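All remarks here apply to the structure that follows.
All protein chains of the complex are present and in place, except for one that has been dropped.
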Amino acid sequence: MTGLFSEVFLSALLFGAVTAAIPLLLAGLGEQISEKAGVLNIGIEGMMLAGAYLGFVGAFYSGSLWLGFLTGAAGGAAVALVMALLCVRIGLNQIVIGIALTLGLEGLTALLHHFQFSRSYPRLPAADATVIPLLSDIPVIGPAFFKHHLIVYLAVALVFGMGYIYRRTQLGLNLQAAGDKPAALDVAGIDVVRTRTIAVLTTGALAGLGGAYLANVGAGLFIPFITNGAGFLGIVLAMLARGRPIWVLFGALLFGVCLSLTTAMQVAGINIPTDIIQMLPFLAVMIMLVLFGRRASLPAALGIPYERGAR
Amino acid sequence: MSGFSSSSVAGRDIVALEGVTKRFPGIVANDSVDLSIRPGEVHVLLGENGAGKSTLIGMLSGLQQPDEGRILVDGKPTPITSPRHALALGIGTVFQHMMLVPTLTVAENLLLGGPWWQRPRTEELAARVAEITGTLGITVKLQAKVSELSLGEQQQVEILRAMLRNSRLLILDESTSMLTPKGIDELGALMRRLVEQGLAIVFITHKLKEAAAFGDRISVLKLGRKVGEIPPERFRALGEQEIVAEIVELMFGKQKDDPEAVERPVRTARAGAAPLLQVADLAVAPTDNAPGLSSISFDIRPGEILGIAGIDGNGQKQLAEALAGQRTATSGSVRLDGAAIETLSVGERRRRGLRYLTDDRLGEGTVGTFPVSINFFLKQVGAAPFWRNGVEQRAEIDKRATQLVREYDVRTPSLKTPVARLSGGNIQKVLLARELAEGAKVVIFNKPTYGLDLANTLASRQRIRDTAARGLAVLLISTDLEELLGMCDRIAVIANGALVGTVENVDDARTKVGRLMIGLAA
Amino acid sequence: KSIAILTPEEGTDYGWNQQGIDAAKAAGKAAGVEVVVAQGLGYGDVRPTLRELASDGASLLIAHASGYNTSAPEIAKELKVPVAIVDTPAGLEKGLVADYTLSGHEGAYLAGRLAAKVSRSKSVGIVVSGEPPSWNSQSAAFAQGVKAENPDVKITYAVIGPAAYSDAAGGKRVTESVIASGADIIFGQGNGSSFGMLQAVETTKAADGGKVYFIDVIGDKTPIDKGFLLSSVVWNIEPVYAAMIADLKADTFGTKHYTIGLKDDSVKLLKTAAIPDNVWTEIQALREDVISGKIKVEPVYDAAAVRALMTSVAQ
Partner (left out) sequence: MSIDTAPTVSATALDATSGAATRRDIAHRLLMTLGPIFIALVIAGCILLAVGVDPLAYYGFVLEKGLFSPLGIQQTLTRMAPLLFLAAGLIVAFRAGMWNLGGDGQFLLGAVTAAASAPVFVQIMPAWLALFCSFLIAMVVAMIWSLVPALLRAYQGVNEIITTLMMTFLGTSLANVLVKLAFRDPNTTVPQTRTLPVEDRLPRLFETTITSGLLLGLAAIVIVHLVMTRTAFGLKLRIVGANPRAAVHSGLGVPGLTVAVFAISAGLAGLAGAVDIIGVQGNVRADWNPAYGLAVIPAVFLARMNGFAAIGFVFLLSVLSIGGESAARRLGVPNHFTLVLVSIVLIVLAVAEYFDHRYSQSRRT
C-alpha cells in the first residue's frame, strides 16, 4: 500500500471525492426544498445544465468565479421559473414539464456550446482555494477537506442553514405544510402557490449553482451533457434523505467517495473489469436504499398541483 | 388581523350576502342566497347534505368566489379574495374537513401563518392557549403530532385555532360532529359567552336540538336556495319543540314531531340462536399513531345490534379494522357463523359475509376520481355478472348501478360523476348500498351517520335496523350515545382499546353507559 | 458523384470525428467529388441516415464509428451502395464493404518512449474515458513504449467512470488523482472528457512543483493549447479515404484493408516546442526502427489484456 498510496495521493482522492460530491449536494439540497413543498422537480437536470452553461459563460467572460456562480444560479432559477409558472401556478403535470425542460436544456446548451465554444474549448484557470488554518495541516485530511474554494464551505454551511430553516422557522413550517396538506396552509393565510414558487425557484438556484460548480471548478470548462445524470442522482439523494439536509450531505459524500474508490482500485491495480468497479457508486446507493429506504415517507401532496377549493 | 373590539353596534351586519350564486359543473350549489350575519348572534345554518352550506362558507372564507351577487363587510361591498384576506377581515373558520397538517405538532399548526422569517413563538403561544383552554374547559397536547390525535381532539384544536385569531366572525362548519355530549354543551356555552362579547358566529349543524339550544337566528338552505329564516325575535318566542317543528317543516315541508326521538328497537334478536359473530380475546399491537386493542371478547346473535360506545380514538377503528382483516391481530379468535376467520384475508372475509362500512368515506371507502357506478362495485371487482371472464360488462354495471342509485336515493348528476364530487351524505349512501348487497351476514358500521343530514341519518338508521331485522348481526360503532341508545340491543363501552363493560339496553342504560364512559363501574 | 461520412459527434472535437471529417473533405476535394457530412448522429441506430444518404445519391458511405459496423454493411447489401466501416477486418466484401481498422499503436509506442524520456518524476499516467479497442491498443503500446525506454518508470492507469464520454469533471478529477500519485505526464484519451484532463494538467502542479504535460491522441489540439501539450499521436485518415476513392474507381473496392501507420506519416507524433530537440531526434530514430520492423509493436485490443499489461508493467 505505502508505495502506491502516498499521503498526497490519498488526499487527492478525498479531495476529488469532495469536488464530485458538491454538485450532488447542491442539487440534492435544492430538490429537497421542492419536495418538501410538494413539487417533484424532475427538471433539475435541466436546471443544472443551465447553471453549468451560464455559470461557465459568466466566469469565462468576467474572469470571476463568483460572478460565474451568480450567473449559474440565475440560470438555474430562470429554468425553475418556467417550471414554477407551468407546474405550480397553472398546475401542469410535473413529470411532463420536468422531463421536457431537461431535454430542452440538454439540446439548448449543446447548441449554444456548438456555436460559441466548439472551436476554442476555453478552460478556466484553477479555482483558488480558501485554506482553513490549522485544520488544513492535518495530514491527508487537511489538504483533502480544508483547501477548497470558499463556495464548498458555504455549501456545507448551507446544509446546517437548511436544517435550521426546516426546524426552527415559520418558513420551514410553511414549506412542510405546503407539501403535506396545502389546503391547511392556505386557510392559515399563507399563499400555497407563492410558497411553492419560492421553493422551486430556490431549487433552481441551488441546482444552477451546483451546475456552475461542476463546470467551473469540477471541470473548469463546459461541454454538452456535462452533468451526466447528476440531477437525477440529486433526486435520489433528496428522497433518500427524507427531508433532512444532513443526509443529503452524507449521501453526496458517499457517492463521491465511491467514485474516488473506483479510481483508487484501478490505480492499486486490482484486476477487476473497470465496468464492474464503476457500478460501485450506484451499488452503494442501492444498498443504502435497501437498508434505510424503508417507508421513505414522502410528503402527502407531492406531485399534486394545488388548486384552491377543488374537490 | 386583530384589534376589533366589541364596540361594533349590535344589529348591524358585520357580513352580509346579497344574491350570492355559486355554480359547479352540473349543479348550482348556491342560488341567490341572502344572509345577514350580526354581532352578538349565533346564526345557525341548516340544510340537508349537499344543500350548499359549506360552499357558502367557502366564499366567506376566501376559498371560493361567488359567480353572482356580492358580499358586504361592514356594509361595504368587499370581494373576499383569499383566505388571508378573510383572516384579515376578522373572519375565522373551522372547516368541515380537517385543515391541520398531520405531520406537524399541534403547536406548529396553531402557529402556521406567522411571518415567514420568524422563529415560531412557542412560549407566547403556550400562554395564550392556556388562557383560552381554561375558559373552554378542554386540554390540548401542544407537543403532540396531529396525526396522533383522534378526530375529536383534532376538532378541538381547530376550534382553538379559530379562537386564537381574535376573529370577530367565527364560523363553525359541523364542528360538533366529533365532540362528546359534554364537549358539545361546553362549546355551546362558549359560543354564548363569545357572542355576548360582541362576536358574530355562524354555526352549521345537522342536529336540530343543537340548533335550537345554541342559536339566535336560523337560516335554512335547500338545494342551494335559502328557504326560510327564523329571526331572533321569533326564535326567543318559541320553545325548543316548536323551533324543531318549524325547522322540520322548512326543511322537509311536512309536519313531524321530534324526528330524533328515541325509538325503542324492535326486539328481533333471537335469544336462542347461535351467535353469528364470536370474538374472543382479540388483541392488536399499538402503532405509532394508534392505540392497540387488548382482550376484546363479545358475541352477536342474528338480528342483534351490538353498540360500541366510547370517546373517539379509544380503539374503535382498530377494532373494526381487525375484524375486517385490514389490521393484523396479535392474538385472539374471530368466528363467523362458527368458522374461524381470523387468518383470512379481507376479501375472503367479505366473501363469507362480513361487511365493513368504514367511517373514512373518501380516504378509503371510495376512489374519489372514479365514477359513482364503479364505486358501487369496488369490493366485487371481477365478480359476475359485472365482470365475465375478467371482462367488464358495462351494461350490467350501469343497470345495477341505476337500480342502487334509485333504491338508496343517491343524488348524483350522473353515474359517471366522480364520487368525490358528491356531498358527504350521498357518498355514504353509495357505501351503504355496497355493503348491504347480497350475501351479508355480519355488518360492522363505523360511525354510519357522521356528517349526515337529518333525513339521511334517519334513512341510514332505518337501513341498519332493517339489516338486523333481516337476521344479520350488526356491530354499530358510534360516538353518538343517543344513536346507540335508540338502536342497540346491547351496548359495550370501549376505553383505551379494551371493552370495559357491556350493558343491556334497558331503562337505565344511559346512566350505566355514561358511568362506564367516564371510568366508573356500571 | 459524392461520398458521405457519418460521425457520432460533431466534427469539432480535435479528435476522432474532426479528423475523419477533415480527411474525407480533403480526399474528396483531391478526387473532385462532393462530400456530404452527417455529424453528431450519436451511437444509436443510423440506418435511417444511411438509407437517406444512399437515396440522395452518395456512392460511398463512410461509417466513421465502430458502432456503425453492423448497420452499414446491412444497408450496403440492401441498397447495393459501397460502405466503409471501421474495426471489422473480417467484414470485407468486394464492391460493397471495405474496412479501415485504424490503430495508432505505433505512434503511441513512440509517445511512451517520449514520455519516459522527459518525465522528471519517472512516473506517467494513462487516463481514458472508456475502453474501446482503438484506445486499448494505444494505451497498451504507450505502456510498452514507456517500459522499453525505462523499466523503472511507474505507470498509473485509470478509467474515468460511468458514462464518461462527456464527463469532463470526472476527467479532471481522475487526472488530478493520477497526478497526485506522482505522474508528471498524462497520456489522455477521451472525447469530451479529454478537455477535462487537459484542464487538470493546466491547473495542477506535479509533485516537484513543475509543469505536468499532456499527450493527446488522434487530433491536434495545438490551436487551443496553453503550453501544456507535449505531443499527440496524430492520425491522418486522408490517405485511407483517398485510397478508397481510388479503389472505388478502379473497381477494387472492398478487397483490401486500409490501415494507418508511421511509415506514410498517417500516424505521427506531433512535434511541439515542449519537446527538447535532442529527444525529438532520438524519437525520430526510434520511428525508423519501428518502420523497419526492428522494433515490433503488436496492437492489443482487449480491455482485460490491457489491464493485465498495466498491472504487470506497474510492478
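Each chain gets a letter, A, B and C, in the order it is written, and its residues are counted from 1.
Basically, contacts are C-beta pairs under 8 Å (C-beta built on N, C-alpha and C of every residue); 3 or more make two chains touch, one makes a residue touch a chain.
As the structure is a computational prediction, the values presented were derived from the model and not from experiment.
Enquirer: Which displayed chains does the hidden chain touch?
Expert: Result: the unshown chain touches A, B, C.
Enquirer: Could you tell which one of A:135, A:157, A:246 or A:279 touches the chain left off the display?
Expert: Residue touching the chain left out of view: A:279.
Enquirer: Out of B:19, B:231 or B:382, which residue would touch the omitted chain in the full complex?
Expert: Here the residue in touch with the unshown chain is B:382.
Enquirer: Could you tell which one of A:27, A:127 or A:240 touches the chain left off the display?
Expert: A:240
Enquirer: Who touches the missing chain here, B:368, B:471 or B:514?
Expert: Selected residue, touching the omitted chain: B:368.
Enquirer: Residue-wise, where is chain C in contact with the chain that is not depicted?
Expert: 10, 37-45, 47-49, 51-52, 55, 66-67, 69-71, 74, 77-78, 87-88, 90, 101, 130, 132-133, 162-163, 165, 301-303
Enquirer: Across the whole complex, list the residues on chain B that are touched by the chain not included here.
Expert: Touching the missing chain: residues 23-26, 67, 324-326, 345-350, 356, 358, 360, 363-371, 374, 378-379, 381-382, 387, 390-392, 416-418.
Enquirer: I need the residue numbers on chain A that touch the omitted chain, in ascending order.
Expert: So the residues of chain A touching the unseen chain are 40, 86, 90-97, 99-108, 110-111, 114-115, 224, 229, 232-233, 235-236, 239-240, 273, 275-276, 278-279, 282-283, 285-286, 289-290, 293-298, 300, 302-305.
Assume only the chains that are shown with their structure count from here on.
Enquirer: Distance from the CA centroid of chain A to that of chain C, rounded to the nearest Å?
Expert: 35
Enquirer: Taking the mean of the CA coordinates per chain, how far is chain A from chain B in Å?
Expert: The answer is 46 Å.
Enquirer: Going by the contact rule at the top, pick out the chain A residues touching chain B in the complex.
Expert: Chain A residues touching chain B: 168-171, 173-174, 176-177, 180-181, 183-191, 300, 308-309, 311.
Enquirer: Using the touch definition up top, name the residues of chain C that touch chain A in the complex.
Expert: Residues 10, 12, 14, 131, 156-159, 161-163, 166-174, 176-182, 192, 195-196, 198-200, 202-204, 207, 223-224, 226, 303-304, 307-308, 310-311, 314.
Enquirer: Under the touch definition given earlier, write down the residues of chain B that touch chain A in their complex.
Expert: 58, 61, 63-64, 82-84, 87-88, 93, 95, 98-104, 108-109, 111-120, 420-421
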